[in-house]
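Reviewing the structure listed below.
One chain of protein is taken out of this complex; the other chains stay put.
Chain lettering (A, B and C) follows the sequence in which the chains are written, and residue indices restart at 1 in each chain.
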Amino acid sequence: MATTADLAQPLPEPRRAARGRSYLSDEVTIVSWLTTTDHKRIGVMFFVATTLAFALGGFFAMLLRLEHLTPGPTLVDAMTYNRMFTLHGVIMVFLFLVPSIPTAFGNFVLPMMIGAKDVAFPRLNLASFYVYLTGATLVLYSMFANGLDTGWTFYTPYSAQSPSAVVPAVTGVFIVGMSSILTGLNFIVTVHTLRSRGLGWLKLPLFVWAIYATSIIQVLATPVLGMSLALVGLDHALDLGIFDPARGGDPVLFQHLFWFYSHPAVYIMILPSMGVISELVCTYSRKNPKSYKAIAYSSLGIAAVGFLTWGHHLFVAGISVFDAGAFGILSMLVGIFSAIKVFTWIGTMRRGSIVLSTPMVYVCTFLFLFVFGGMTGIAFATTSLDVHWHDTYFVVAHFHFIMVGGALAGWLGALHYWWPKITGRLYSERWGLLASALVFAGFVTTFFPQFLLGNAGMPRRYFEYPAKFQVLHVMSTLGATILAAGLLITLIYLLASLFSKERAGNNPWRSAGFEWRTSSPPPKHNFTALLDVSRGAYDYTELPAEEEAADP
Amino acid sequence: MTWIRWLLFLPPGASTFADGIDLLHFAVISVTMVGATGVAFVALWYLMRYRRRAPLAPTALLQASLLGEVTIIGSILGLFVIFWVIGFVQYVDIESPPADAIEVQVTAKQWMWKFSYADERRSINVLTVPVGRPVRLTMTSRDVIHSFFVPAFRIKQDVVPGRYVTAWFQATSPGSYDIYCAEYCGISHSRMLATVNVLAAADYEQWLSTRNDTSLLAAEDFERAGGTGELDRSDLAEQGRAVAARRECLACHTIDGQPHVGPTWRGLFDATVPLEGNLTVIADEAYLTRSMMDPMADVHRGFRPVMPTYQGILTAPEAAAIVEYIKTLRAGGIEPSVQLPTDAGAGARD
Amino acid sequence: MHEHRRVNRRSFFLVFVALIALAALSYGLSFARVGALSVPLALSISAIKVTLVAVFFMELVAQRFVNRFVVVVAMGMLSTLLALMAADVLTRGTPPLAPPLSAGGP
Partner (left out) sequence: MTNGTRVHAEHFESLEQQAHAAHLGMWLFLASEALLFSGLFALYTLARLEHPAGFHVGLQHAEKTIGSINTLILLTSSYSVASAVLALRAGKRSATLTLLAVTIALGLGFMGLKFFEYARHFAEGIRPGGQGSFFAEFPVPGVAPFWTLYYVMTGLHVLHVAAGLSVLGWMSWKVARRTILPPYDHPLALAAMLWHLVDIVWIFLWPLFYLTERV
């Protein structure tokens, strides 16, 4: 490779005494952390909580894959397996993927990107963290109480009569949903009211647009999920029979209400990653986005059209043919906005000055896997193909391509990109490249065979499967171990970087982004001087004077 | 078509839908593969072509041409709409059964499929259909949502309790194909398997003509044994075991002492059975026969009242044979042949 | 709040009287024989009352554009959910009749 690792290595900064007090070193008592209203500290606390949830979800994923090494029972019996795949789903979706990028990196970076001192409602921000913790503990309590075996979709009437701990899990997810609404509300008001002087809407960094669109979906879609899960909880606890067909209920209505939230929820999971990818592509290609408006407005387009497409989850659930057609064509529309973004990113790389650092590897991972995953989504919207694929491993592979290939790659990219800004230290580039290669290879070996399993007709959520599928399952489990190894190595070298003496300068990647125009780790109120927006967030056309000299 | 199915691991196409769907599938997947690898290669090419040579090289401010953007996106949208049009036409075909189809009633129940045909014939977990003629399935579920999925026919339809849903297919080649349950429905979701036996026209006629073969057999044996004469006891028990297997009693009742949907038969005879409202009853011949004919009379405590009545299905000699068979399970009985989930009273709701 | 478009006490009283009148109207209509029209009629009267409350009592008229936009978007969400769900139930082919679950049969 022409771009040797050292070119990617930023210029080593001379060791300097920490001049200004950073948000980390202001007060260091535990109480100061737990009662902070500083958006950066809340972002770090959210980051720790969501990463722990990710580790737990990943642990379950590994157990599921090991279970599938043999067609019959391998490690656990049917009851435990059903509880494991449900908790893997609930923890990954509600406790990691939905909150992770907005609450961790959004909280940390968004106010700095618009030149504000803090989010609009700092106390509400802290409340949102504690509401998240309460919800998460309730979900984990249900894990020990009697597990949960309804699948993360809680389909009635089974969820109303399942002997497992449905009520605590449903209340837990309801409360986590409230935390998601509060965070979304906070960000929308922040972007509307706290933009610094002269920072118009079309000068905002693209990550801010992505988080803004995500927050709109969070505020408007999560209540409907809260209501449908509350109904399931009431049905299970008081036997109200709201969706019980014997008493006039219709289970398909629950599916409508559930997916009215859950399809926009997949856009809650992918939009922040798209925002991260926009930032990374521009920084590491040192180029302005090929079309700023295309990316910004397609974020809003995804948020708007995303609300119209939930019916493609119900093609075989017994909805009318007319509705299936309507939802099919609407689902095709939403695919267009993702295509616009991908082509604009590729266009941004053209005639740039690209460096292959770890975040850039995650950008390429995102580009390949997200396009592949997204196009299989279009395959589902082709209504007749969904009849064969629905509820098979093809679906499992599709959404893992988007969630792991897309959202997780975006999360890892953001983690590496903003690591110097958050901790003031640099990770080791060599280990980063190795780990990201392992993650990509592990991912593809895990989920590509699952596409083929789905084609062969292997249904989802099967504890025992016919023997003819075993070869593909073993390949998939092998891939899962490589993916787990890659993630473990990432964890290790990032933690190790915390103890390295080498300080990252204010702007290790030489980015034009606003958040890089203050010291890292940044002071309590982000900027010592008013943010100068004359130089745009993606303006690499000429070398501003101060970049030549050492950092301010 | 076969190499497409080999390449994509698709099951053999055994219904009229299969070819159309597999072709569309191949088209969409190849466009996906081409699109994704194309994007990846362009990205890698730019990565190589425009790699950073000087640490802080400035770059030109390039703006996309609106025309270029609109044409690319317009063509992609056009492609997606074409996929949708073809897909929706096929979907309408899948969703509208022809009028002259053979009618089969399907009842999905926690962890088994029950089929009843036009001539009052019933079978469990085995669907027998002729080749080359459309078959219409009118389906409903007794408890939770299941999903009737036959990969070889490329059809799937969620079976929703409380209403009828229809699905249809026309098999093109004889053979037996797997039926899976595709919607999670509880602990033995992965065991709710069944098979479709597609028979050639002649075999189907022959199958149709053998009216309810099982009951005839038992009655002949009884007459042959001189009407009132006692059949040899062990032969009657063996007969009972065969009938229990054929009538799928063993799908709910185990013979190895583990409770499943229904109470186990091992050690049941002459045992005291706890009923609702802490009454008890002795499991003698009268109780066993009554429970077969009118299961709701006295339900074993801790089990859901889901057992169907066998009134008019099991003839008297068959019922007597089953009771005889249950008696043999009293002393010792057989080692557990199948490892059922240990969740006591799996179907019971605590 | 914006100074120029203030809501004053007199307009509040007029709005209150209007609300009471509309309530009385819909109460009266509920006894009239209007057949299939009764639900849409009652709901449209309610919609008028709700806009009155939102515009005057909640001072929507005196607030910036983005607050009004939030209300419009929320109503849009509600109508999307209702429209596409009702479309499904109304255009289902087989009537959703419930087979007698209690009936036996194997």
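Here is the rule we use: a residue touches a chain if its C-beta (ideal position, glycine included) is under 8 Å from a C-beta of that chain, and two chains touch if they have at least 3 such contacts.
On a predicted model such as this, the values are computed, not experimentally measured, just so you know.
Touched by the hidden chain within the whole complex are the displayed chains A, C. Note on the undisplayed chain: of the listed residues A:L66, A:A127 or A:M227, the one touching it is A:M227. Per the touch definition above, the residue from A:E67, A:D118 or A:D149 contacting the chain not shown is A:D118. When the whole complex is considered, the residue among A:L24, A:A61 or A:V219 that touches the unshown chain is A:V219. Residues of chain C in contact with the chain left out of this view: 1, 7-9, 12-13, 15-16, 19-20, 23, 26-27, 29-36, 38-39, 42-43, 45-46, 49-50, 53-54, 56-59, 63-64, 66-67, 70-71, 73-74, 77-78, 81-82, 85-86, 89-90, 96, 98. Residues touching the missing chain, restricted to chain A, are 116-118, 120-122, 124, 181, 184-186, 188-189, 192-194, 219-224, 226-228, 231, 234, 238-242, 247-250, 253, 256-257, 260, 525 (touch as defined at the top).
The definition used in the following text is that only the chains that are shown with their structure count from here on.
Per-chain CA centroids place chain A at a distance of 36 Å from chain C. Residues of chain A found to touch two or more other chains are 245-246, 250, 252, 318, 321.
Multi-chain contact residues of chain C (touching two or more other chains): 96, 98, 101. On the chain A side of its complex with chain C, the touching residues are 192, 216, 220-221, 224, 245-246, 248, 250, 252-253, 256-257, 260, 307-308, 311, 314, 318-323, 326-327. Interface residues of chain A, counted against chain B in their complex, comprise 2-3, 7, 11, 73, 77-79, 82, 149-151, 155, 157-158, 161-163, 245-246, 249-252, 285-288, 290-291, 294, 315-318, 321, 324-325, 328-329, 332-333, 335-336, 339-340, 342-344, 346-347, 349-356, 360, 363-364, 367-368, 371-372, 375-376, 378-379, 381-385, 387-388, 390-392, 452-453, 455-457, 459-466, 472, 510, 539-543, 547-548. Chain contact summary for the complex, chain C toward chain A: residues 66, 73-74, 77, 80-81, 84-85, 87-93, 96, 98, 101.
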